[in-house]
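All protein chains but one are shown in place.
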Amino acid sequence: MIAGVIGATGYAGAELVRLLSGHPEVKGLALSSVSYEGDRIEAVYPNFSKGVSAALDKAERVIKNSGVVFSALPHGVGEDYGKLCMEKGIPFIDLSADFRFGEDEETYTAWYGKPYKHPDLRAYAVYGLPELNRRKIKDRAAGGRVIVGNPGCYPTAASLGVFPALARGLAGPGTVIVDAASGITGGGREPGRAFHYPECADAVIPYKVGSHRHTPEISRTFAAMAGGNAPGVIFTPHLAPMNRGILSTSYISLAESWQSRAASGAPRPPGGEIEEKTGKIRELYAEFYRDEPFIRLLPPGIAAASNRVRQSNFCDISVHLDQAGTTLIVLSAIDNMVKGAAGQAVQNMNVIFGFDETAGLTAIPSLF
Amino acid sequence: MIAGVIGATGYAGAELVRLLSGHPEVKGLALSSVSYEGDRIEAVYPNFSKGVSAALDKAERVIKNSGVVFSALPHGVGEDYGKLCMEKGIPFIDLSADFRFGEDEETYTAWYGKPYKHPDLRAYAVYGLPELNRRKIKDRAAGGRVIVGNPGCYPTAASLGVFPALARGLAGPGTVIVDAASGITGGGREPGRAFHYPECADAVIPYKVGSHRHTPEISRTFAAMAGGNAPGVIFTPHLAPMNRGILSTSYISLAESWQSRAASGAPRPPGGEIEEKTGKIRELYAEFYRDEPFIRLLPPGIAAASNRVRQSNFCDISVHLDQAGTTLIVLSAIDNMVKGAAGQAVQNMNVIFGFDETAGLTAIPSLF
Amino acid sequence: MIAGVIGATGYAGAELVRLLSGHPEVKGLALSSVSYEGDRIEAVYPNFSKGVSAALDKAERVIKNSGVVFSALPHGVGEDYGKLCMEKGIPFIDLSADFRFGEDEETYTAWYGKPYKHPDLRAYAVYGLPELNRRKIKDRAAGGRVIVGNPGCYPTAASLGVFPALARGLAGPGTVIVDAASGITGGGREPGRAFHYPECADAVIPYKVGSHRHTPEISRTFAAMAGGNAPGVIFTPHLAPMNRGILSTSYISLAESWQSRAASGAPRPPGGEIEEKTGKIRELYAEFYRDEPFIRLLPPGIAAASNRVRQSNFCDISVHLDQAGTTLIVLSAIDNMVKGAAGQAVQNMNVIFGFDETAGLTAIPSLF
Partner (left out) sequence: MIAGVIGATGYAGAELVRLLSGHPEVKGLALSSVSYEGDRIEAVYPNFSKGVSAALDKAERVIKNSGVVFSALPHGVGEDYGKLCMEKGIPFIDLSADFRFGEDEETYTAWYGKPYKHPDLRAYAVYGLPELNRRKIKDRAAGGRVIVGNPGCYPTAASLGVFPALARGLAGPGTVIVDAASGITGGGREPGRAFHYPECADAVIPYKVGSHRHTPEISRTFAAMAGGNAPGVIFTPHLAPMNRGILSTSYISLAESWQSRAASGAPRPPGGEIEEKTGKIRELYAEFYRDEPFIRLLPPGIAAASNRVRQSNFCDISVHLDQAGTTLIVLSAIDNMVKGAAGQAVQNMNVIFGFDETAGLTAIPSLF
């Protein structure tokens, strides 16, 4: 199969090119770029020399030649390509936010500032988090027309960390707080003051506190998992001086039945009530994710960290209780460019085509 | 005055040496080091050449020669020096945790694993956060004998961010969540796997989730500020790949009277209710810290970040509301080695001796 | 084939494990570790979970079970294992310096401080730089007994950059200067002050100036390539604050016939004599490395940089002339843990067994 990538020269697009070029079912690439049309991908990214070689063409020709099309364009400019793909019956996997909100145009418009161009396309759209929607993605694909709204990086990390708590009745009625840090590649390839090395090196910098556009996306996945009982969400993103990775720390008030009785101010004795309860929660998580190829639930004593999933499609999760035993603290870590973008898009392709879900995604996390 | 530093070759000790050497009231330094006794500080730290020159002596001789003594030793080994200073009437400023808990030996022992050696010394001890205890520090000093338990780095950042909310009735009864990231100098000068460059570079790494020893210290400062109504505390520290700095993100459920009515899922319109309320909270914060020389309350639209206080004794604070208007999110940033350790110790010396509180601490934050 | 790794828990050993686990001809791994014997590799490196799973055994059992043995032990402790492998006819690929000097025990002893334990083993030893010794490695392997002295990271980068100049008569009689910077993983996994994050972050730090142990190794490869006309070598290593990568900048005085005539102080006009000569030199380099799978000679205008070969076995090379046209400046970049260590070891295995030389080494350099 030929895989097409529209917008191949942005960071997410280029990471897709890298991953697809090692995919066992992908026999060739068709790439497009507005900025570099006529050039070659290995000239734009010399990293690719002797590894990937492909011309940068027009988007329309990419669609013409491909069996699957990925769009790594900015929000709000790729709907026409989605429409074209649907007309031809080609699966369209979109890394922008345009198809993440499905029929809920109101929320999309409120946060992204524009209406849908082709509202009818949402009939084919599915939110592409396989751990939530694997069945739906397959069903849409079986129906002959599928558009995947590939999830945002933060929502992926947060949702995977919080899902079991929502699904298994651990979470009480309170608001879930998601405090997360991202590597700088999350800001994309275009230079800007916020990503200028001297402005972000050696620093932790919060941004869009309480008002980041990933908030409604997280809300929607939480609601989808929780059913009627969807919690409120507070989301605070931070920039950390690293190239890749997201570390998400989520705080979930436990349901009444899970609350500890006698919270004390002293450190927890090993083997005490808190440790035992943490073990039970870990078991629930383990059971929930038993068959998931990319979820790694960490053993007791190991906290999820952004550098253990580097260059891989894994999501590492560790569960913890606060000192008083009333709040579940979940750490979840992904590589923002892989499971948070290009890798998840490939995973969605695998689901759509019935390939082994790990095909092209078998990289073991780099140690450093 | 001669200022003495016991344990001058650790990171906090050396930072003290650097700050004290530029202090207008300090005419000389007396330094000690167990590991480098007989050597000179500028041989251990060539950075100091042509700037600071001092022999490394025994602790006892430091005490003999000094008008004020700072101890930058690890927890649990400096009480004898505190005792000696009290016998001589020399103010003793201790950067370890040994005197932070005052009469509350039980909490100290539970978290630090040993009893007090000289419990009677706590009669002279005061928790050295001037923004909380300036009056008490002066009073103790006026009484002729004072030991300052210099605060931990995380508790300093978290407390300064949360205090006005506690003091002004903004905080509801719920637990306060403190999610914080620290630079690697927080781990001290001794090499170890967690601070080995390839293990912590390019990564965000949580540790001691829900069980860090700064939790009870934060609880105590919150309780001291809140009076009867002390909230629970959940504290999660993370290592970030930077040399200096702490960025603390605190989540405080608003009191009933401050809660917003109609929380919507849409982004907040400029000038709306949430913005107005944020403005009121900022005013309360501004009034609370009106006379504080080292607190900088940031204007609307600017989030506190660790790199704006670099190399200075400032604590930057910004206040934010979540999307729904129910939770106050406070960002507070300090340089962990200055306001979080050596700078605050110098500030405490200034309070004790009635010097201008900013003496020796006038460094403007470095831009990069 | 089962591949054995002795010393699997150091950085080079673990990187070998990562690479070998994706090698198409390697069906299993046998690992040993003195420090972690009885443990599992994925417990020591949680990065490996769901990717690599293997027990850590004794070295002797690794040798017993393997068809090829890699040793990633420190210098001076692995000769016995080499002997055992030779007795059994198992190829032994040693990442330490022990077999890099062949029969020249004197140089080894002078620089590494100890004599050979089994001098007779050197009859089987070959310096494992395939671009220099591919034929010899094959011949030794064909002879039934082969020990590969896997090259040091700096010598690999420097040699590959300088070889064509030596082989094609570009280099004059003068000394070749090799000025290089390495990522911190080059220092290995054991914590130490030099690699403690706050001591090496945000800094460039030279070390062992004019006296690093890789100097005689570089001298030997230069002599091997140059024949009778071996130049002197000056080598200066620097630590740079990055995890991976070596960037080597080599200065080679051009032979008389290549010297420019009228060196001027003005900038070089495009298309002028210097540019033309640079083009000729690039052609010589291109021809020299025509069939090398891992050498990438960069086109005009692109300088080799450490981040373009990240995570790959490539060596990027760019050639430049100084302003006056008298000195060839060659930049060469490798990933110190791949082409500079584990990847080159796998390449040597491929040469020995007649596998495709790129087998298991097809990773495209990561963009970030």
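We call the chains A, B and C, going by the order they appear; numbering starts again at 1 in every chain.
Keep this in mind: a residue touches a chain if its C-beta (ideal position, glycine included) is under 8 Å from a C-beta of that chain, and two chains touch if they have at least 3 such contacts.
Here the structure is a predicted model, which is why all the values come from computation and not from measurement.
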| item | value |
| --- | --- |
| Residue touching the undisplayed chain, where the options are A:118, A:196 or A:280 | A:196 |
| Of C:56, C:247, C:295 or C:315, the residue in touch with the unshown chain | C:247 |
| Touch with the omitted chain, as defined above, among C:1, C:224, C:286 or C:303 | C:303 |
| Positions on chain B where the hidden chain makes contact | 11, 14-15, 18, 21-22, 45-52, 185, 201-202, 243-244, 293, 296, 298, 302, 308-312, 314, 316, 337, 362-368 |
| Interface with the undisplayed chain - residues on chain C | 107, 110-111, 175, 177, 179, 181, 183, 198-199, 201-207, 209-211, 215-216, 219, 232, 234, 236, 238, 240-245, 247, 249, 251, 263, 265-268, 303-307, 310, 318, 320-324, 326-327, 329, 331, 367-368 |
| Chain not shown, touching residues in chain A | 11, 183-185, 189, 191-193, 195-198, 200-202, 241-243 |
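We adopt the following convention: only the chains that are shown with their structure count from here on.
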| item | value |
| --- | --- |
| Same or different residue numbers at the chain B/chain C copy interface, by half rule | same |
| Chain nearest the global centroid, as defined over all protein CA atoms shown | A |
| Separation of mean Cα positions, chain C and chain A [Å, integer] | 37 |
| Rounded Å distance, chain B centre to chain C centre (Cα mean) | 47 |
| Residue numbers of chain C (touch at least two other chains) | 11, 185, 201-202, 243 |
